[in-house]
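This report refers to the structure that appears directly beneath it.
Of the protein chains in this complex, one is absent; all others appear in place.
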Amino acid sequence: MVNPIVIIGITLASAFFIGILQAYAKVWARVIFILTLVFDLLASGIVFYGFLSGELARPISVKIGGFPPPIGINLLVGKAEAAMAVLIFSVAFLGAIHWFVKGLPQPEGKAMVLFLLLSLGATGITFTGDFFNLFVFIEITSIAAYGLVASSRTKGALEAAFKYMVVGSISSTFILLGVVFLYKATGSLNMMDIAGKLLGGISSAVLALITLLILSGLLVELEVFPINGWALDVYQGADPVVVALLAGAAVKAFYLVFLKTAGFLPLSSFFSLALIFGGSTYLAGQFFAWRQRDVRRLFGYSSVAQLGLLILAAGFFLNSALASQSRLMIGAAIVLLIFNHSFAKTSLFLLADNVKGSNVEDWAGTLRGNPLFAFSFTSSVFSIAGIPPMAGFWAKVLLIFAIPRQYSWAVALILIGALAEVVYYFHLYRVASQGEGKEAGGNLFSPFVSSLLLVVSVPMVWGIFSRKLSIPLNGQVLLLLGISLGIYLLGFSRPLQWLGSLATLGYGIYVLLPHFKPDLSGFFLALVLFGGGALLIATYPGSKKLPSTFYPAYLVVVFSMAGVVLSSTWLSLFVFWEVMTWSSFLLINMGEGKKAAWLYAIFSAAGAYAMLGGIYLLPSLRIGVGKVPGLLPAVLISLAFLVKMATAPLHIWARDAYGESAHQFTPLLSGIMSKMGVFGTALVVVYILGVSSNPVFRYFLGWLGVLTAFFMTLLAVFQDDLKKLLAYSSVAQVGYILLGVALGTPLGWSASLYHTVNHFFFKALLFVAAAGIIYRVGTSYLPQMGGLIRRMPLTFFATLLAIISLAGIPPLSGFAGKWLLYSALIEKGWIFITVVAFLASTLAFLYCFKILHSVFLGQLQEENFNVKEVPLTVALVEVLLLLPLIILGAFPRLLLDPIDKVLSSLPGLSPAPIHYGRVMGAVTKLGHWNALFLMVFFAGSFLIALVFFAITSARIRKVGQLDVGYSGEVPRSAEDLHFGYGLYEHFRKAVGWLIYPLVTKVWKGIYEGINALAEMGRRIYTGDVNTYAAYVIALSIIILYIFSGVK
Amino acid sequence: MDKKNYFLDEKPEKLTYGGVFRKIDDWARARSLWVVAYGTGCGSIELRPTFTSRFDAERLGMRMVGTPRQADVLIISGYLTVKTLKRVIRVYEQMQSPKYVVALGACPINGGMYYDSYNAINQLDLYLPVDVWITGCMPRPEAILAGFKRLQELIDSGRADGWKKYIENLDWYRENQRKIIKNWKMPNYNW
Amino acid sequence: MEILERLRERFEVLEEKVQRDDLIFVGTTGKNLIPMLVYLKEYEGFKTLVMISCVDWIEEGKFQLSYNLWAPKQKKNIIVKVFIDRKQPNFTTIYRIWPQAEVYEREIHEMFGVNFEGNPTQGEELILEDWDDIPPMRRDFDTLKYSMEKFGERAPKSRINIRREISEQYDEWRRK
Partner (left out) sequence: MWSKIFYAFLTLLGGIAYGLLLGGISRKITARMQNRRGPTVWQNFIDLWKLFRKKTAVSHGVMFYLAPMFRLVGGAGTFLLVPIVIDSPYLSNFSFGGDLIVIMYFMVLGCLGMALGAAESGHPHAPIGVTRGLSQMAGYELPFVISVVVLMIADKTATVEGIVRAQQGGILHWHLFTHPFAAAAAFISLLGMMTSYPFQVVLAPQEIAVGPPTEYSSTFLSYMFSGRSVFAMAKYLLFMDLFLGGAGSLLEAFAKTFLVFLWPLFITNVFPRFRLEQSVRFFWTWPTFIGLVDLLRISLMR
């Protein structure tokens, strides 16, 4: 076993030697530098392994010079210390490698020496068991850091170093004062001694004074708000490697000391200190970053926020009033947070070094240039933002669920901060992933390795924590998710990826076959798997444009949806929900939309965090356990689902996300993914609200659904982009489904579930057809199409049937949903909602005609003269999807019978009161409708009329497309004749005021308001060293005054 | 511009006129004359009183329609210039058979007061088959009604067959038309 | 008339005639036309160009162009006449002063063959389509001959019978 002193000694010695060797043999200096770091890493690794394997049961205590502790200096290395050392040296090692790849800063000898000293100092801070020794190491660290920062050849580095130095000196002074008082009071400097024996002897006021002195010194180093201005300057100005080491590792060492020292303080004082400083730092960091345009400073804000979170967690961790189980969980969360943050930040700062220019806009296109860059960036950002499957996600979940109920405001705070984090990180992500591909610099080894560490840790972390939290994640689904990611490896050939995906999906269906039971999850599982499979077939044609990540992401979406519906606890639902959200985020981001994916990310994150908050409030995590008193959890959990359904007023992401996402993905997004919201709402209504209770809330949901339907329909009418029109239409239809669910009657649920499936058929068909059309025509702008029926008869026919079904016109399948819904509404007696629903579905005819006319009818534009029918796979899927429309139109019972079974499996619901009797349709108490008769009647009389017409008609000549009675003129071009632009302009005159973009403006106002606040808050950091110093002193005094208890 | 598919470039078929229902057909056609509301010359001002309350052509079963596709009767209401003739030909050919032409006033007959004009045509029947001529400059609505009455009789007795003549002698008509329309920028067959 | 004096001071005035209180004729040379029009528009309040017309003085070998202006405030018309050579009927456009002049000039070009240099749409068909002879409003154009050649003789006598038939029919119908 390695003696920890060796690490320090060797490092110190080699730092000394490098200084000398530098003058004579530069190469040897470098070799020794790197060898030292390797040795340190190995040595600390061995120690840590010793602890892990149980070989070392107790902390190693090293007595330097053989003196016993109170007199001699003492190193105390436990599990945590060893782990911290490993962390420090890995970051240092990665940074060093980065330096070697990129070229060492000049003068390189001094840089290497200072770098070694910095890592050594940080390790020393971690290891030491002696207060004065701690001060010494802090000084070593600080001085090395000043030197390194000052020697960085970047703009503002010198100034930053100076600020750092001034503030750091004040902090050191505080610590030194504290140590002096401590020695005076106890006569010892050894931590163990003080903690063990001597504390009882001194008055609590003095002890508090001492601790607060030390703590406020440390708080400066821990960059709490508002005394962290210097840190931001350092992060912005210094060499990225140095910053990585500082932010990634050195600060964590301070944090460890903070944890160790904090125990001396009376609990309540420390607890509120940690909460106040942690919380404010966290929020301030997250929100101030919104306005930040300099990327490295943005990362700085993020680091500060993470430290704030850690301090907050420390407050709970050290609170002995909490159950030991929760404290254990918080401890685990802290470990995860540190690990996660260190490597992610290292990776991000080193990546920032590879990008020319410091602004956010300079990152444009960097993700497209280099897959390694993209990988590192994506995984780091996902880690930091706490997105599953990364470790950061578990850290957040653990932390939240360990916090007891009376501190639920802390949970809210954490969630709000996490949301704010999503906003700015994904803004950066959006910028980086769009625009022209830009080759980022080649120094990607270190960032890649550190993000690889993050990714590699995922299975382990999941393995440990899902068990620890007792979340039974469905193993089969996890396996399938793993396989899906493997599809990425087939990236060299899209057809192969396609085939592989199909095979995977088939395998998935085979594996999950036992779950196809007649209950709610089985119902939705069938929709997800079969629907996803069918739509997968149609993804083939766009292979040229598809990124290689498309198929893995697609499969992950599908299987995570399967995970969602198969979840037995709310938390596992949440996990899969997040996986689904973020994989779909990637897919949406593949499209052309500038802000689409970002908006989607923000809204989804907001919904998801609200859901997490709601789950936190639930008494039991299991789905299906009784009702919950109070509406709050239900409302919070529903928010996530409402976001996914894009219910007004949460809809503003939908238009662009649907409209701009990858064409091959939109059918899935609209057809199935929005239905996950339905599934979730159904769960909420059945299991949390109770089907027959909370009528007011359900009435409110009903209005939400019907108003969504109404307004989205109206917006669709005036939309001129094919996919965006369909997007609004999709959202509106889901509004009907929500309405049915909100009804809470068997008939309403029948309507909803029927419409869920049916909406999948026709909307997926429409989106698939749209994808095919856009692929052929090259635009999705409606006025530029027209007359395509002459080129795409099959697609026209399919679209026509889908539209008839969408409009709910008998005899096709769409009508059944409408009929059931209205019957349910009238039966329930929601009169006003009924009227609005009717009106909305009438308005739907307007855009239905718009789709058919603008795309297929009217004049064929010249530039589309040589357009061909959609590709074969798309045509195949079209046929596949239109058959059910006809079959269900004649035999709706094929679907209604399974739905009855589903309904009888749910508590509080029973099969819908429909009698089938002799009619092939449905009879309720209210009315009746005979589907088969209508179909037969329609088909029969249509055929008769057609035959009669064909026999008796005049001689019919088929004329060309410009042969119209046009006031005797000869039309010059199809474009002159085609009525495409402003199709409903006259209608807009009548009802245009209804679509005033109020909601968008409100959301925008909120966003800009927060931005303005952040801008105001950011003014605290004047950039002036005097101010910073004054802040530090003032804050320390306030801390002493408030928390010491000395009056 | 690729004209392919834009216009039907195909000669009209020769139509037979007869069948079991011929009597009923003629009877019905005579009593249901739909007039394309296309004012070619000054005479169209006379058509408004003809069709409204004062003279009420509707009692003869006549109606104005706004599209040549649904019309049976094309009224050439006065002088025709070369420029108008082009449009008239197109409108006439876009009407569905059986179809009739009524020429109003002196100008279509012999040029009328514009006989020496550089752009008014002198004889309409060189270019289109005229079923009924109504003289006058301009004819009063009473005369127009009388003309329609005459047209009805002609149809009823099966003698209004200008549309057949036009198809049969299309080459001759085309030759005349092309003689004065130098730059034939129309599709050959305007169906 | 004061306005005539002012014009005389500034431009070469070839002929002048006061028709009524509110209608004045002024003749000028081609060179003076545009300055005079600009002057009238900017300083005398003749903001509106009512029309441009052309007269063919075949005997004198000249085209007369008349620019009819209207001053809305004073409620006065002024007609500026200018003569150009009939053999080389080239003149300059005034569409930069009044954009609506473009159409008048286009029509005059079509009907008289006067060439307005600088008019952007000159030469495009306005009224005549596919014209194939000398401009029809020129007095040396024989319209009867042209009409007979192109549109044939007036209709034969035989058609009068039909006419009579119709009038008889009409009488009969009135009597009923």
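A, B and C label the chains in the order they appear, each numbered from 1.
Going forward, a contact is a pair of C-beta atoms (placed from the backbone, for glycine too) under 8 Å apart; a residue touches a chain by one contact, two chains touch by 3 or more.
Note that this is a predicted model, so its numbers are computed, not measured.
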| item | value |
| --- | --- |
| Where the missing chain makes contact, among the chains that are shown | A, B |
| Which of A:169, A:359, A:408 or A:961 contacts the chain that the document leaves out | A:961 |
| Residue touching the undisplayed chain, where the options are A:835, A:894, A:998 or A:1042 | A:835 |
| Interface with the unshown chain - residue positions in chain B | 12, 15, 21, 24-25, 28-29, 31-32, 34, 37, 52-53, 56, 58-61, 65-67, 69-70, 72, 96-98, 191 |
| In chain A, positions touching the absent partner | 787, 789-790, 793, 796, 800, 804, 807-810, 815, 818-819, 822-823, 826, 829, 831-832, 834-835, 838-839, 842-843, 845-846, 848-850, 852-853, 857-859, 919, 921, 925-930, 933-934, 937-938, 941-942, 945-946, 949, 952-959, 961-966, 974, 977-979, 983-984, 986-987, 989-991 |
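Simple rule for what comes next: only the chains that are shown with their structure count from here on.
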| item | value |
| --- | --- |
| Chain pair showing more contacts of the two, A-B and B-C | B-C |
| Geometric centre distance via CA averages, chain C-chain A, whole Å | 76 |
| Sites on chain B at which at least two other chains make contact | 86 |
| Chain C, residues touching no fewer than two other chains | none |
| Chain C residues touching chain B - in the complex, by the definition given at the top | 127-130, 132-133, 136, 141, 143-144, 146-148, 150-155, 159, 162-163, 165-167, 169-170, 173-174 |
| Complex interface listing, chain A residues touching chain B | 862, 865, 954-955, 957-963, 965, 967-970, 973-974 |
| Chain B residues within the chain C interface of the complex | 82-83, 86, 109-111, 115-123, 126, 132-135, 142-143, 145-147, 149-150, 179-183 |
